[in-house]
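Only one protein chain is missing; all other protein chains are in place.
Think of it as A and B in the order they're written, each chain with its own count starting at 1.
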Amino acid sequence: MSSMELKLTVNGQKIKKTTQSHYRLLDFLREDLDLTGSKEGCGAGECGTCSVFINGKLVKSCLVPAAKAEGAKIETVEGIGNPEKMSEIQKAFCATGASQCGFCIPGMVMAATSTLRNNPKASLEQIKEEMGGNICRCTGYQKIFDAVEMARDVINKEKSEKVFEEYDKPANSFIGANVKRIDAPSKVTGRLKYAADMKMPNMLHMQVLRSDRPHAKILNIDLSKAKKIEGVRGIVTCDDVPGIDNFGVFIEDQPVLAKDKVRYVGEAIIAVAADTLEQAKDAVNAIKIKYKDLPALYDPEEALKEKILIHEHYKTNLVKHIPIRKGNTEEAFKKADVVIEDEFATQPVEHAYLEPMAGVSYIDQDGVLTIVSPSQNITHHRHMMAKIMNLPIHKVRFIMSPVGGGFGGKEDMIYQGMLALLATKTRQPIKYVMTREEDIVSTAKRHPSRTKYKMGLTKAGRILAAEISMLADGGAYGCSTEGVMRKAAILGAGPYNIENLKMDTRGVYTNNTPSGAFRSFGALQTEFATESMLDIAAEKLNMDPFEIRRINAFVKGNITHTKQELNSASINTVLNELEKLASWEKGSPQSRGNSRKDMFSKDNRDACELGARLKTNGNGKRVAR
Amino acid sequence: MLRYDNYFIPKTLKEYFELTSKVKDCRIVAGCTDMLPWAREGRGGDVFFKNVVDVSRIKELNVFKFGSKKILLGAATNYQKLFLDKKIRKSLKVLPQVSVWFADDQIRELATIGGNIVNASPAGDGMPAFLTLNTKVTVASFKNKKIIKLKMPLEKFVKGRNKVALNKNDLLVDFEVENTDGYGACFEKVGHRRSLVISTVCVSSLVKLNKNKFQDVRVAVGGVCEVPTRLTKTENFLKGKSIDENNIYVASKLDLDVIQSRSRREYRREVLQNFIIRSILKSLGKTNINETIQKFDNKIELKMEDAHV
Partner (left out) sequence: MSLTKKRGRGVAASWYGIARTAAMDQAGAWAEIDDGGSAKISTGVTEIGEGILTVLAQVAADELGVKPENVMIGENDTSRSPEAAHAGATRQTYMIGNAVALACRGARQKLFDVMAKEWKVDANTIKAHNGEIWSEGTNYKMEMSESIHICKKKYGVIPVAGENYTSHHTGLDPVDGSGRPWQAYVFGGQVAEVEVDTATGEVQLLGIWACHDVGKAINPKGVEGQIEGGVVQAVGQALMENYELEKGRTKSGSFAKYILPTSLDVPKVTSKIVEDPDPLSPLGAKGIGEPAMVPTSPAIMNAIYDAIGVRIKSLPATPEKILNALKEKKQNGSRKFN
């Protein structure tokens, strides 16, 4: 690998350093200068976690070859401020609660800094437009906008610096108080170290060979060339697993590395550890695999026919069926004034936490196998790992690293097993950081679903009966499918007192990317169908959408769909408060649309017409720089 | 992962040609905003080049010559300059409008107009706008140790999807565009969001009026065909005609067959027609555009029924 000498100024310091010729500016900052406040969220200029200033201009440092920065003045988030001395913008981010997982936040702080440097009086629309290149997956952006506006007003002396310290200081109780978020300073300054930011002496880098076939038998693996590559310290396959090789949140059906066959594109087959990331990549590229393609399943309806089996030993593709039966729907439909039937579908969705999967594994001072990773469930991971590694449970240790967004996506133990195998094999620390592309292709998604719905109501809007049947694509492995089906079934008919209910949810195996845990876990899919049905019903019955919901809403003492007595039920309060909050104009969906009078309130944002900065700025002056 | 051994940054055309005639196995880059995302899994994968030559700092590619008739923009001009420059905002109104839809502020600081054209992506936003500016581009090549420059219309330069009229080591040097001060301009684009958008359809239009008549109309479309193109039937129909809804409506139907994309064809066809109408109306610079459009909507509602059968 060739190297070059780079001379430049970083955060006011003159730097002269030999670095890899092919490094991007982001690599140079993170690997050579340990300035890990700039994060790598996507590596392709699509997220903004790596934003830095070059000669005063904000750019995404993953798109800049380090060589291009020769002689330049670079400013990173570490140069903007530190927890002891934060900039106005950083203080405002703390004050409004703009940081959640924190992974996008250094980039956001940079984008906000650039926005206000370019136009200290930027309007909200101009702020949004100029920060449009930075993605946040946690906050919904609102508190970030609040922070930038707060900082702008302080910088312009329109507000006092005191606004940064306006937290609740209650006389009696801290419960219900807006106190200072304790992890905010480390997040807004980039000081917090996520797994990908960690380094250890003698640390090796792991790379993974993944399946490019949806369903195929592995006939032969040729490692001979890979083993000869300089710097390669260990290669592991499924044969290296000492214990019982499977894991999964509900059903343990997934091997650490594919065994005999692959079941989806992106499945891990071989892991390599080498001195450098580049060597590990070269080794992975040098591995040859012979496959025999197998007929594959992509459609859950087809999966139910059981002509092809994804996991032969289960003798079925059905992962889980959850039935709920209450009353007698058939009889109730006969009594209904209106019966509505319809179908709904939802798509697979990626978690898109800004922090790609990453972890470090090592054997600690007590000889304990240790894995540091942003896992959402280290308790369960330790159980599974002990079994996989054939170790007593106290010889396995999981440490949680700060989680750069999870949303359920980091509940699956899909890479920690490989780290453990290589740390055990090489006795050296191992680090693994997925690229965004690798993360997208290999990790679980929200279950895509199809729901058939039949609802019977009285003229007055009471739901007499509902039959709901959801079929979900669980993909190649079980992950959280069982739990997702359960929640979808229990909650799917909504917060409504329905005496006759027939609910079925089914999750099946296919050769698609696995589906797993995702915020709102099945309930999102089935409740979407119910809430759409209620509006369809409201239109048919000429009723207000709030009214039809209130008529059916649970009250304290009602029996739920799973026959549990409710000790409290706030849905009516919630609906009443919401109706007031939104100043809802009553009426049936039939008469609505542009004619309604409750729209265009100040609680809406402006519809986005790009070019806020081509018009005028906050002062009514043309923007000129 | 993109890997290379050497990264060269020549400062003049001469330096560039001397380097590329001497050094074999060169890959030419400018803003790098397409190259680095390309060299990743699912696209180019792990890529190695012996040598990379960065042309973004070549003097001749950074010219900016402003004239009352013609304006010369170096090929390494970045999109953020098109967005921010006051003179451009006045005399080349359509360019800032394209820029604001182009990726985001940070990518625009790097992405060059030359790089965007040389990529020749059917979904590239730059080309339709430059087409409406009657752009001529200059290509430099090196023969017998001499730099030879050739000027050609942009339409000639872009030959197809990812194909341009450049031989090995030739370089796109600059863009000569028409000063369109006094024109109304509009750029319409649709994708799936409002920042970092990839076009499904985009339309660029320029309109000049003479009293109550269209003196000049230029409309170009991107995202729907192999190479973005001017809608000449639409333009010719409107030139000299009076500004009225019927004329615009009739014109909007004349070029819909330019759509070559097989995917989402019907959708693109409908949006294209809507965009042609709307961008012309917006270019007319009516102060209350929504009201105008609403009136337009109501007036031709019936006439349009047949367009979609």
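The rule is short, and it goes like this: a residue touches a chain if its C-beta (ideal position, glycine included) is under 8 Å from a C-beta of that chain, and two chains touch if they have at least 3 such contacts.
Source: prediction; values computed, not measured.
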For the chain omitted from this view, which of the shown chains does it touch? A, B
The listed residue (A:2, A:142, A:202 or A:542) that touches the chain absent from the view is A:142
Touch with the omitted chain, as defined above, among A:65, A:406, A:456 or A:474: A:406
Touch criterion as defined above, residue of A:8, A:101, A:541 or A:614 at the omitted chain: A:101
Given A:326, A:431 or A:506, the one touching the chain that is not displayed: A:326
For the chain left out of this view, which of A:68, A:205, A:311 or A:397 touches it? A:397
On chain B, residues whose C-beta touches the chain left out of the figure: 37, 40-43, 190-196, 198, 200-201, 264, 266-267, 270-271, 273-275, 277-278, 290, 293-294, 296-297, 301, 304-305, 307-308
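Convention: only the chains that are shown with their structure count from here on.
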In their complex, what parts of chain A are in touch with chain B? 1-2, 4, 21-22, 24, 43-46, 48, 51, 57-60, 62-65, 67-68, 70, 111, 114, 129-130, 132-133, 278, 281, 285, 435, 437-438, 441, 608, 610-611, 613-614, 624-625
Enumerate the contact residues on chain B facing chain A in the complex. 1-7, 9, 31-33, 36-37, 40-42, 46, 52, 54, 56, 80, 83-84, 86, 89, 96-97, 100-101, 103-107, 109-110, 194-196
